[in-house]
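Only a single protein chain was left out; the remaining protein chains are all shown in position.
Chain IDs A, B and C follow the sequence of writing; residue 1 opens each chain.
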Amino acid sequence: MIAIAHPTTLYYLILAAVLFGVGVVGVMVRRNPLVLFMCVELMLNAVNLTFVAMARKLGDIGGQTTVFFVLVVAAAEVVVGLGIIVAILRRRPGATADDLDELKG
Amino acid sequence: MELVVFIIAGAMVIGGALGVIIRSHPVHCALSLVLTLFGIAVLFIAQNAQFLAAVQVIVYAGAIVVLFLFVIMLLGVDQAEDLRIEPFKIQRPLAAVVGVGIVGLIITAAITSRNAFTPKPAVSPAVAAATTNPPLHDENIRQLARDLFSDHVFAFELTSVLLVIAVVGTVLLARRPDRAQAVTTDARKAPV
Amino acid sequence: MIGLDPLLIGGITLGDVLIVLLKVLVIFVVGLVGTMLMVWFERKVISGMQNRIGPNKAGPFGILQTLADGIKLFFKEDLIPDQANRFVFKLAPYLAFVPAFLVWAVIPLGGDFSNGKDGTIVLFGHATKLQLADPPIGVLLLLALSSIAVYGIMLAGWSSGSKYPLLGSVRASAQMVSYEAALGLSLAGVILVTGTLSTNGIVTAQSSFSKWSLVATGFLPFVMFLVSATAELNRPPFDLVEAEQELVGGFNTEYSSIRFALFFLAEFMNTITMSGVIVTLFFGGPQPISVNGHTLDISPVFGPFTGTIWFILKLLVFLYIYVWFRATLPRLRYDQLMNLGWKVLIPVSLGWFMLLAAFRIGQDQGWNRWVVGIIGIVVLVAAGSLLMLANRVSARNRDREGVMF
Partner (left out) sequence: MAAILAADSLRGPSIDWLGLSPLLILLGAAMVLLVVAVLTPTWPRGLYAWFTVAASAATIVLAFVQWHRIDLHGTKTLVGGAIAFDHFAVWMTITIAVAILLVALSTDGYLRREGLDGPELYALYMLCAVGGIVMSAANDLIVLFLGLEILSIALYVMAASHRKRVESQEAGIKYFVLGGFSSAFFLYGVALIYGSAGSTNFSKIIASFGSTVSLDRHDGLVLAGVAMLIVGLGFKTSSAPFHFWAPDVYQGSPTPVSGFMASAGKAAAFAALLRVLIAALPYWRDDYRPVIWALAVLTLVVGATMAVIQTNVKRMLAFSSINHAGFMLVGVEAAAHVAGNPSAGRGMSSVLLYLLLYSVLVTGTFAIVAVVSRTGDNATDLAAFRGLGRSRPTLAIALTVLLLSQAGVPLTSGFIAKFGVIQAAVDERSYALAIIAMVTAVIAAFLYLRIMVSVWVQDPEAGDDAREPVRVPWTGGLAIALSVGFTIVVGVAPGWLVDLSNSVTNLAH
């Protein structure tokens, strides 16, 4: 390792925060349900990055274990979410979040 | 060295993330997502989380995004979304405000507690132990496994419940409605 | 940090960097040449099995035939369909090609493993491993790369903007994702027995014939791995992706010229790669054959490259087996393919993995291994019959309701 300058934990936290923010904006702006999920995945990845950065700062493996759990949760979430999307798009191809207006809200 | 890695991977992450929310085509969004995921995996390796980096690629890039692409292709919902249309006028400014607000909040929070982070803690217990006696080749994996099956064993078992729910749920959702007795959306108009 | 090569411990000199570069170069060149030879080998062997001559004009025994084909493809016109998604269309061949190469970075290609050594040899005065990198997560890297390989095929079919390639790629991705589970589960058995994820460690652990994972995991994981690896490769009898009768040419119908050549090369490269992986995981990689302490010693002849020779010999056996498969086995139907993957391979490899785990716990706790084995097998048989019963009931339900799935 050639030590020029080490990015501190702060760098990683800021990167994660920006990633999380991009995900939030995406969820609020986009309309395609598939893309909405992808934005939620961005948010989860930001959290993972935060956990790993914190784990290194603390010298504690627990943060990495948590990321493992988050991965499982993300996988389960996506499976169910895509199941719902397939169920809905099979009836109405090309639906976007705005077309889902059977429920007025 | 780590800084260079950080900058390149960080650019991948942010570039990919922006791609996800800017590209109008779902497949392009998914590919941008892959870029972000790889960036994150690289950052994991840079922070000594090799196992997670591999799992990140296997689970996210290898399973989740493939599933996304699969659904996009299978259902043929791959037409581009017209991003110029803005259904609610207030939506985008609001999203921008919320997004910037959240990022600002966290960054401020992180910077105010900066002194907890800036002095690089080379003497954190694990690292300290590592310098005195050379670590095993796969130290990270061993630590992770030990933690997973001792301190977090209950959480680990809970993930199995989660997976059972995902399986049961998908089976339930994947059933086609029987066409013979389909009920229309409004029962009042349906011949009873 | 990522690969703990003795070469990289301490200060890094110019010589060390040069050795790493040399390794990269050798792997790359040998990989490409090997792929070309593999194409020739396959054509020659199949033609032999079918009682014809095969390529025999270009060079001795037609060995340069692939080169000629390559040159021809290279000079052909490069077509991009009108409906294609241009960027993705151009990207896809590389996505198919690159993972096949990257796997070689973690496969031990040789080295001295005798008497429990870890494969380190001395090369130009530098101690090093005959392996580009030995990350602690080596085996997971294999899985990761094999899951990345789906992208090339999937995107190629989709971006062509044409119906049959799309069908081909949807088939391919479903197939590859399905068999990845079985692949991973049979691999888990190897990891359990050898106790490490590093490829170097796995080879080191297989120091004698009885310790080869093939034997140590009880043969079944190897069969599972071989079958699911063949499915991952989309090779016969699992080559539904490019079933000409059904899909014109498969996912790469719209490709021509150099891009087509890349897919073609990737397919053969992948075959070699997977053979290398199987040799590493189950057959001790560069370890010599050694039974009860009697080692078949060829080191006086080959010196430091003994391991490499062993590796190549074992590799050739598997390459031949793959060609043999292609020449003899008829193609499966799609539903048979999925049934095989989900109802046979995954449950069996999961069950076998549980059995291995039970033995492992029994060993740690000092239980009687026969009791563990008998109870384990009884439980597995019970679970298996439950599964079969459930399959039968659901098949009957499907018949009754008249649904497709």
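The rule is short, and it goes like this: a contact is a pair of C-beta atoms (placed from the backbone, for glycine too) under 8 Å apart; a residue touches a chain by one contact, two chains touch by 3 or more.
Note that this is a predicted model, so its numbers are computed, not measured.
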Displayed chains in contact with the omitted chain are A, B, C
Spell out the interface residues on subunit B facing the chain that's missing from view.
105-106, 108-113, 116, 136, 142, 146, 149-155, 158-159, 161-162, 164-166, 168-169, 171-173, 175-178, 181-188, 190, 192
Could you please point out the subunit A residues that touch the chain left off the display?
13, 20, 23-24, 27, 33, 36-37, 40, 43-44, 46-47, 50-51, 53-54, 57-58, 60, 62-63, 65-66, 69-70, 73, 76-77, 80-81, 83-85, 87-88, 91-92, 97, 100, 102-105
For subunit C, which residues reach the chain that was dropped from this view?
195-196, 204-205, 364, 386, 389-390, 393-394, 396-397, 400
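In this text, only the chains that are shown with their structure count from here on.
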Per-chain Cα mean versus the mean over all protein Cα atoms: which chain has them closest together?
C
Expressed in whole Å, how far the mean CA point of subunit A lies from that of subunit C is 32
Whole-angstrom distance, CA centroid of subunit B to CA centroid of subunit C, is 28
Per-residue multi-chain contacts in subunit A, two or more chains:
1
Can you pull out the residues of subunit C that are in contact with at least two other chains?
1
Could you pull out which subunit A residues touch subunit B in their complex?
1-15, 17-26, 28-32, 34-35, 37-39, 41-42, 45, 48-49, 52-53, 55-62, 64-65, 67-69, 71-76, 78-80, 82-87, 89-90, 93-94, 96, 98, 102
Over in the complex, which subunit B residues touch subunit C? Could you list them?
25, 27-28, 31, 34, 45, 48, 50-51, 53-55, 57-58, 61-63, 66-67, 69-70, 73-74, 78, 137-141, 174, 176, 178
In their complex, what parts of subunit C are in touch with subunit B?
1-2, 4, 85, 88, 134-137, 140-141, 143-144, 147-148, 150-151, 154-155, 158, 166, 169-170, 173-174, 177, 180, 196-198, 201, 401, 403, 405
